[in-house]
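The structure follows.
Excluded from the complex is one protein chain; the other protein chains are retained at their positions.
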Amino acid sequence: MESEIFSIEMNVRDYECDMQGIVNNSVYQNYLEHARHEYLKAKRVDFKLYTEKGINLVVIRIELDYKYPLASGDKFLVTVDIKKESKIRFAFFQDIYLLPDKKPVLLGKVIGVAVNSNGRPFFPEEFKEIFTI
Amino acid sequence: MESEIFSIEMNVRDYECDMQGIVNNSVYQNYLEHARHEYLKAKRVDFKLYTEKGINLVVIRIELDYKYPLASGDKFLVTVDIKKESKIRFAFFQDIYLLPDKKPVLLGKVIGVAVNSNGRPFFPEEFKEIFTI
Amino acid sequence: MESEIFSIEMNVRDYECDMQGIVNNSVYQNYLEHARHEYLKAKRVDFKLYTEKGINLVVIRIELDYKYPLASGDKFLVTVDIKKESKIRFAFFQDIYLLPDKKPVLLGKVIGVAVNSNGRPFFPEEFKEIFTI
Partner (left out) sequence: MESEIFSIEMNVRDYECDMQGIVNNSVYQNYLEHARHEYLKAKRVDFKLYTEKGINLVVIRIELDYKYPLASGDKFLVTVDIKKESKIRFAFFQDIYLLPDKKPVLLGKVIGVAVNSNGRPFFPEEFKEIFTI
């Protein structure tokens, strides 16, 4: 039994392109963040509500391999897969593919941790559910 | 004989902070890019002129360790050090430190390559000078 | 005979929100620009191709009335209507409405002009078609 990988479809907006005429490197992190938050929302973890409760979901490491640049007019897919890395750390595996041919654009790994209002890392109850699937 | 590491001083601007009240993860890539371009300019490599000549300096991999978040009002230092990684690849080692106490904020490694107007990677003549120092 | 106003639907992305927990003022200009470019594309005027031909579509004045702030999770509509202002100037009337109830978020007027490769304003042939409708 196979599980489907979560993904969202997005479009390049012209203001995201820099003087090279391609999407600026930093913008891919925006795409990845947006896809992660959509993923978490689909799992009933609302980033904004967490922030309001004083729980910050924090990125502690990011690794990005840039394979092919996105440009004006491009449509693309951002995937999100999650794995536990340690007792409190979790890793998002997130790739970007150009549509419609799914050419790899970026392969990413984003390691995160939840931090409570005292600044201490912990593993939120609600997250357990995500990882048992 | 010691060599000085290149660095620039910057300030957090409030629009760079997100709803968590801290600088958004993607913004650190903006800081790093700005510092790289200033570094290259100091070495007489102008990113904009390169782009106009059809030579694109392209990031192919990025590794960032987030150590401590910057927030509104913070002053910080962005360092740039460069090393050759292979015949055509070069690596920028770039760290960010909170001022005035130089607390580590982010440790980064950015691997780049120059691509000519035919899309082929090459090692620009002008770069040799940088690496002989 | 009624003419339909062009509009696109968009979603707030969390990185667009600032420390006040609402979409930062400058981001609305990104929304408006994206909607304008989509509008022009629908009229067969491709912003990117124009730029490559040395024709720059330039904003010379912007007036924005902020009515109600967008926040995380919001869906909204961006409208685009165009009117000739003078022989060479055109005005985009662009409003943003919160969905689903269409509460006004922003009322905007963006005045633009086309500039040829010599820096001189002119009225592109292709634009005539847009304004005869």
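To keep things simple, chains are lettered A, B and C as they appear, and every chain counts its residues starting from 1.
Quick note on the criterion: a residue touches a chain if its C-beta (ideal position, glycine included) is under 8 Å from a C-beta of that chain, and two chains touch if they have at least 3 such contacts.
Values in this document were obtained by computation on a predicted structure and should not be read as measured data.
Asker: If the hidden chain were put back, which residues of chain C would touch it?
Answerer: Counting over the whole complex, chain C touches the hidden chain at residues 19-20, 24-27, 29-30, 33, 48, 51, 56, 58-66, 69.
Asker: Just checking the interface: what residues of chain A touch the absent partner chain?
Answerer: The missing chain touches chain A at positions 14-15, 17-19, 21, 24, 26, 72.
Asker: List every residue of chain B that touches the chain not included in the displayed model.
Answerer: Residues touching the hidden chain, for chain B, are 13-15, 21, 30, 33-34, 37, 41, 46-48, 71-73.
Here is the rule we go by: only the chains that are shown with their structure count from here on.
Asker: For the two copies chain C and chain B, is the contact made of the same residues on each side, with over half of the numbers shared, or of different residues?
Answerer: same
Asker: Could you give the separation in Å between the centres of chain A and chain C, each centre being the mean of its C-alpha atoms?
Answerer: So the centre of chain A lies 28 Å away from the centre of chain C.
Asker: Measure off the straight-line distance from the CA centroid of chain B to the CA centroid of chain C, and report it in whole Å.
Answerer: Comparing mean C-alpha positions, chain C is 33 Å from chain B.
Asker: Could you list which residues of chain C touch at least two other chains?
Answerer: 14-15, 21, 72 - these are the residues of chain C that touch more than one other chain.
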